[in-house]
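Dumping the structure here so I can ask a few things about it.
Only one protein chain is missing; all other protein chains are in place.
Right after this comes chain A.
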Amino acid sequence: MLKKKKWLQLSLLSVLAVILLAGCGGDKVSNNGKESGSKDKDKDVLTQVKDKDKIVFGVKNDTRLFGLKNPSTGEVEGFDIDIAKALAAEILGDEKKVEFKEVTSKTRMALLNNGDIDAIVATMTITDDRKKEVDFTDVYFDAGQSLLVKKGSDIKGIDSLKGKKVLAVKGSTSAINIREKAPDAQVLEFENYSEAFAALKSGQGDALTTDDSILYGMADEDPNYELVGGTFTDEPYGIAVKKGNENFVAELNKALKSLKDSGKYDEIHDKWIKH
């Protein structure tokens, strides 16, 4: 009898723990919402940026040509990085007034909404779904999804993926697109591009899919791999900022436009993108 009671207690306790945890979760989310809401009222992101005289950009650190950590300097380098610096030069008058935080496709939205970063410049495609969560600037780069395969592969394009293993990256639009465009392919998703490419190189999959701009970087790194089949989607990259910061978006758009007008944008583009 006593034993039964104890069991009952224990199981009740565990159920309680789960509910408590769940309750915590809910509370925390709503708290966050409230906090950031009130913060928004008295200080929007643009004001915060001006106050600290620095923009914190979320960037990739594993994407060749866009944001790749240079092991000898410890600095991240790439197209996204130079664009971010140029934007800081336009908005705050000095390209050194930036701070880079390394993000992945998986973490960038959460970091932005938490206020850890002011804007995302990390090969991020503008989509309708994402527009519900964040605000985007004008397009700053046009990419399209493609396939990377080992040279000599029998995969010639999106139509020859039946029964093949396709590797993608968690949280990327390409992982969602490939399921629609090639429903007969098996899709495996990895944490970031370096892991996905390592998996492709070790034969864990038949093709790797993401934006052509990123794939070109991989093909540059290892000439045994090539792009096939051209692009099958449009991936316009935008800079994302936390929802409800129209003035910051406007400021970034103004800066982007003046970069394009002054030729600085073309200069950065030609420095990194050579195909």
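By definition in this document, a contact is a pair of C-beta atoms (placed from the backbone, for glycine too) under 8 Å apart; a residue touches a chain by one contact, two chains touch by 3 or more; residues count from 1.
Keep in mind that, in the parts below, contacts and distances are computed from a predicted model.
Visitor: If you look up the hidden chain in UniProt, what protein name do you find among "Thiol-disulfide isomerase/thioredoxin", "Amino acid ABC transporter permease", "Spermidine/putrescine transport system ATP-binding protein" or "Cupredoxin domain-containing protein"?
Guide: Options "Thiol-disulfide isomerase/thioredoxin", "Amino acid ABC transporter permease", "Spermidine/putrescine transport system ATP-binding protein" or "Cupredoxin domain-containing protein" narrow down to "Amino acid ABC transporter permease" for the missing chain.
Visitor: Have a look at A:K54, A:K97, A:K150 or A:K170 and name the one touching the chain we're not showing.
Guide: Per the contact definition at the top, the residue touching the missing chain is A:K170.
Visitor: For the chain left out of this view, which of A:K50, A:R130 or A:K181 touches it?
Guide: Of all options in A:K50, A:R130 or A:K181, contact with the hidden chain holds for A:R130.
Visitor: Would you indicate which residue among A:A89, A:V139, A:L188 or A:L227 is in contact with the undisplayed chain?
Guide: Considering all chains, including the one not shown, the answer is A:L188.
Visitor: If the hidden chain were put back, which residues of chain A would touch it?
Guide: Residues of chain A in touch with the missing chain: 7, 10-11, 14, 17-18, 21-23, 25-26, 28-30, 105-106, 109-110, 129-130, 133, 167, 170-172, 175-176, 188-191, 195, 198-199, 202-204.
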